[in-house]
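Have a look at the structure below before the remarks.
Complex shown without one protein chain; remaining protein chains in place.
Here the chain labels run A and B in written order, and each chain numbers its own residues starting at 1.
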């Protein structure tokens, strides 16, 4: 592919030789002489100086930094998202229903649907036009998958789960398992299961990573809004509702019946307890514990910061004495 | 269904019109005029005032709060667990062995067993009467599943794993993978694998969530006691033993060879290190790290609490100086 072709396809201004051959994209530090790289911001100017890349995408303001052909974009990350589609080796999935798939008679399969080998589609399930159900997937009774949505291999949807259009669910995720609800029966000394009679509803344009679990609700549906993006190994408890355009990084655990707003950015390995509310546009940094509602937008954190082991142990001793420290400080101030 | 029928079926006292039609259950704030809601305690009285519910289950002591028909229960949560069974849309699984399942000749299949499409049952496995093996499940060589136990889709039991009766395992969980054990061989500079020659034994009436991993033991079986309830994405290391009636919330990680008592309540995203002991009736709050044995019942926590990002950074600075703070305080006190 010629650099000039890329420029014209994405309406990017070209500076330099339009005839340069581009065979792929790579990071500045690893690109070879046939690859296109990206200067996301000028902090990485040193990497650009040392780069072997054939060409670079950068901001017009940074053009002086480059000695190689450039494509100019006010948002090099957006240009990256667009240009990368040209070099994506992901295989196309043909609209083809593998004969080893198990499909109930009462399932409704749209036009142009792909269903992979060994997939199981139960009675009353509805697969929208152009959807892709990967090998080994399980679509439960009455579940529905919106048009153009792709389930990768071995995804499990329980009965009555709904996923909207143009979504992606990565391999091994489980949507609609029973929420975690038991009541202790003092008369028998045992736990009694609370039936989880509601389901999960997921909006349009939602991407869900691998190994994610989203439980069905007990008193209301668990809801994930449009355009939410969930990374791998996230856990969403029963009855939790997440607004639209909220982005959650990997391994975050959200307990049940919590309401999370729209346009939130939730870091990785965060814990959020049950039955609280989080406002719109809240940012939570990695590995924080949210144990109370957050009613105002802003950035929130918990934790201590990392330390060398020996010094950390001393700080932990101090942490345990903090109440004592406050008392002694007050006494000194009084004296 | 008439409200009066529900009252008589579960022996709940009725106050109001027995003829009210009930089509389902819902939360107070979302119930419509055909649904039954629950007032779990009087803190939610405002929700009851504003509710459109057809009727409500509440404590006799709270009956004055309701202007709609009521069912009276000293434990509305237990009434909920019972009444919800009437409205559970989960499809019944028929005792039927799908012809696409792969079942070894030497596997023993009990009476009234359901085995889903594409399931694999290996040699010597034993499936108890009335058990349900979901589509895509894998039951390893010599593994046994107790009577009435249900494995949902794509569950993997490795060889020789035992699960008791009336259990539930949700989709994608893996029981009996090798414990994590290696010994560094200084002579080669490489790690040598320690064979994990024991297995996993799970008691009766245990529920295991989706995406859970429970490893097999190296010097003893990994054991989960009767009536334990495990939420999604929990990790249990090799050789760990958990007493009976212990409840563990999602994403908690328990390392190997640890002993946990009975009737414990372990919050979500908790970390518990290896080779320690936790007494009976210990409660651990969400996202705590347990790095030492807990020998007395009680409630335990770690962590800092959540703060606004800017203030949090200052507290982290202080945390790192805690040893210094203690020294300076002591000096001032001496002066």
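The working rule: contacts are C-beta pairs under 8 Å (C-beta built on N, C-alpha and C of every residue); 3 or more make two chains touch, one makes a residue touch a chain.
All figures in this text were calculated on a predicted structure; none of them were measured in a lab.
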Contact residue for the chain not shown (choose from A:69, A:128 or A:209): A:209
Contact residue for the chain not shown (choose from B:85, B:235, B:262 or B:281): B:235
Positions on chain A contacted by the hidden chain, ascending: 24-27, 30, 38, 75, 77-78, 80-82, 84-85, 87-91, 98, 100, 116-118, 134-136, 152-154, 168, 170-172, 205, 207, 209-211, 227, 229, 231-233, 245, 247, 249-251, 268-269, 285-287, 303-310, 312-313, 316, 319-323, 325-326, 329, 332-333
Residue ranges of chain B at the interface with the undisplayed chain: 100, 102, 118, 120, 122-123, 136, 138, 140-142, 154, 156, 158-160, 172-174, 177-178, 180-183, 185, 189-195, 197, 211, 213, 215, 218-220, 233, 235, 237, 251, 253, 255, 269, 271, 273, 283, 285, 288-292, 294, 298-305, 307, 311, 314-315, 317-319, 321-322, 325, 328-329, 332
